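Partial view: only certain chains, each at its native spot in the assembly.
Labels run A, B and C following the written order; every chain starts at residue 1.
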Amino acid sequence: MSLEPQELDDLTSKIGRKPTPTELQIVAAEWSEHCSYKSSKIHLKMLPMKGPLVISEKGYDSGVLDVGDGYVITAHIESHNHPSAVEPYGGAATGVGGVIRDILSTGTRPIAILDGLRFGDIEKDLQARWLFKNAVTGIADYGNCLGIPTIGGEVEFDECYSNYALVDVAAIGFGKKKDLIKNHANRGDLVVLLGGSTGRDGIGGSQFASDSLESEDRSAVQIPDPFIEKLIIETILEARNQNLINAMKDLGGGGLSCAVSETADALSIGIEMDVDKVHTRESDMSPDEIMVSESQERMLIITNNEKLKKLEKICNKFHVKCSVIGHVTSDSMMHVKKGKKTCANLPTTVVANAHLLDRPSKKPSYLENIEQEKKLSPISNYSKMMMRLLSSPNIASKIWIYGQYDHEVGIRTVIKPGKDASVLRLDNGKFLAAKIDGNPKHCYINPREGAIGCFEEACRNVVCTGAKPIGMLDHLQFGNPENPEIFWTFLESLKGLTDFAKYFEIPCVGGKVSLYNETPSGPIKPTPLIGILGLIEKKPLHSQKITSGDYLVIIGETKNELGGSEYFEYIHKFVGGKCPIVNFKESKTNMNAVLDVIGKDFLKAVHDCSKGGLAVAVSELCMINQIGCDVSLEKVPGPKLDADRTLFSESHSRYLVVLDKKNLKKLEEYLRKNKVSYNLIGQFGGENIRFSSGHKPIIDLRVDKAQKTWFNSLKELVHG
Amino acid sequence: MTIFNVHVTIENKSGISDPEGETILNDLVLKGTHSTITGIKTAKMLKFTIKEKDKKSAKHKIQEICDELRIYNPMVSKVTIDVFDS
Amino acid sequence: MKVGIIVFPGSNCDRDMYHVLTDVFKLKAEYFWHEKGLPKNIDAIILPGGFSYGDRLRSGAIAAHSPIINDVRKMAEKGIPILGVCNGFQILVEAGLLPGALLKNTSLNFMCKWTNLIVENNKTPFTNKLKLHQKIPIPIANGEGRYYVDDDTLKKLKRTNQIVFRYSEVVNGSTDRIAGVCNEDGNVVGMMPHPERATESEINPIDNKPSSLIFESLIKTIGVKN
């Protein structure tokens, strides 16, 4: 690990002397992109972070939202991309562990996990398949063992991730507002390191995450230990109940270096610590190694002499090791000793605040002609093509994934994965919906509109359950920020998200930036990922079984927006065209309309149109309910389009609504009055999914055959 | 062609922790009265039956399969391949 | 009447079970940490699901050596109703309180899904309000849930009416589709599926009645008076 030459100069001038080797290691860890956000920090400020429900407290690693009646939820998102790309099982598993500790550090119990996954083309690429399979097992083994349900997520395969992997994990916590840890510390308080022992594994991890992936020689492998993590969770929550924790921080990237310096800086205190007091796995570790080791499953706690005994008692009960490694001072210095000898003594503000960069940006040249469409080769048999689309890894059912995750433990999961968002019940009688979404294919073609689209999609998904979006998490994943063209795509995405968040008054409650995501053949496509939390005051919309005769109504307009669609990319192998653009006003009108109508309690099901467009969304309703449907494409609202465009355009702000015939009047009355664009486009019944255009049949599929293909193809692909 | 038994042992590289071994040692073995045990490491074994012309080519073949099927990840684990007459 | 819920390091369905016993069925319940002993005035014992000791070695294998298991054994001999769910079942099997073994699912993966049980023995303290061959929709969530017994033991289990639940379809490769068994006396029952995840209509999208009867059977057995 090392600092850039100008950073070394900067450090030297700030402390007025040559740094010691240990100091260099500490600062290099903390000033890495991963820990310091040096490329992104000045820009992230544009995101709206406040709102009537947001509770902000110094030193929190997760966002906190007040959900009423004295309860809060907490949320955070993290990624573990570089480690997962070389060791998918351990990388993904420790990714879960890391974000769970963020939730824990506010003093709330983690109650749900969501995962966002990206790999290369698993149809052709064995390496991608291996990464996918093992990352899913890693998440399953870790989350299942903790007894925290993984309630949903998303996954996408794209050649831009060949030989690479993005593994994002979001977590949600729940607790009483009065139990939140109010981070504070006084001189003389004790600094305690609790959890697994510190070893050589994961040394240099955060630096690793800030480099491009090239060399094979990585010591950054981390071995997951979900059993210790589970014990830590119970230990901490019991300690919280007994009010034994003054301040707390999880150890993540940068290990002790970051945890100690950031805690001290946030609380405006100093910390003096002794590396000899740290419980280590190997006896001969150097101070530098101890300070930057990223061994998992560790927490830093500030407590005091009185409380220590009780804390130790709890640790003993759970067989969790804890060591007093230092104490709080008032000099705002981070003083690291080995026995009597000083190894590092640095002002915490210097360590915790890297020099922030304002990197140059420039519109990428590839975008010049990206919207131009090529001539598509004609499709001779749409039904056959549709079957192929249903079996494509990006469209096929994700049951092979969420079926391996215990999504019910905790018995809160009222709406389970498999549809749009999942929903949890809360102790105050309300419900929380959550979903994460991304779409690098759209974001590649238009980084700004693509990012907004991910945001809207995640909102749509929670809205389909009857939830109002109350908070957003963003995870911004891009290539090398030193490349101005890449940095431009980062800024564009960020600006788009900011605009949408402000317009809809959805505060950003947490986020993460992951840069330097480069594969051997270049940067990944821009991959922002958006998580949305939605609150339901009364009750969620539980889909009812669709029966013969039920009506299908679409809300929202279908436009000529096929750029980055599955239809273009998977069927026509064409990357380009116009990416779907969210019209904010229309988006809001439709969202509010759907929420209002759900509240009236006469809908049977609501599903949004996303990947694969109208054709896939309708088919999903049919396949899940094992019933056919007749859809007339000419009735679909929007500009007049060719049948294939109406079928597969991925325009946003569209919802499919299913209802009993007798309720149509009520629905229409409401929608007309509120000037919502909608139409009755089909009726359920029979055994075939049929799309026709002016009585000309376009697609005709047997539901059972479609269902079998859609349901099993991912599993068959993975198991060969 | 002769039949050989090939044992492939997969274990974490040294320096990489083995939480399962530690739990078995601390929470099971040392809780009893078995203090002469000082360490436990877990490993996974695959026992192949293979028809090859000699031991060398059997071993070679198995190594190839382990790499190709990614039976282990060289980042974390090492393998030992032992060939026996059947 | 008090139900003891035994908590091992890594148990993670203990709180769910507590909620269902107390909030849904209005029973008194108390947690017991595995290193402690059990008091005499316990009327029933439940070993909840989870990953005791991280499922290391084999699921349930390490927890089966916990000090509290000696007390559980004594209670079992006294005829006190004991239910092991999922990991609790695995522990009871490893402790020798129930016959058989639980092996890795044939899919080799963890499986979380809803399935149907068929009641095969409605004479146990946990099934006496169910009808013979009644169907119970219920979720499973396990990686090592494939029940195994050899042919001779299977014959014996059939003869002594120790098969309590079967899956209605092949789920994970279990011998004879067995999902739950009891000891010879019938007071110790183990099952892989999670009844506590299926008793509330909010959570159970299908039909909440049958699995509630597992708890109502217990109430019938031990009485409700507090």
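Everything that follows uses one rule, which is that a residue touches a chain if its C-beta (ideal position, glycine included) is under 8 Å from a C-beta of that chain, and two chains touch if they have at least 3 such contacts.
Every value quoted in this text rests on a predicted model; they were computed, and no experiment measured them.
Summed over the whole structure, each shown chain label occurs as follows: A x1, B x2, C x1.
We adopt the following convention: only the chains that are shown with their structure count from here on.
The mean-CA centres of subunit A and subunit C are about 36 angstrom from one another, to the nearest whole unit. Counting partners per residue, subunit A has 225, 227, 319 as the residues that reach two or more other chains. Of all residues in subunit C, those touching 2 or more other chains are 9, 53-54, 56, listed in ascending order.
The part of subunit B that touches subunit C in the complex is made up of residues 19-20, 23-24, 27-28, 31-32. Here subunit C touches subunit A in the complex through residues 9-10, 12-13, 15-16, 19-20, 33, 49-51, 53-56, 109-113, 139, 141, 143, 194, 196-197, 200, 202-203, 205, going by the rule given at the top. Subunit C meets subunit B in the complex at residues 9, 53-54, 56-57, 61-62, 65.
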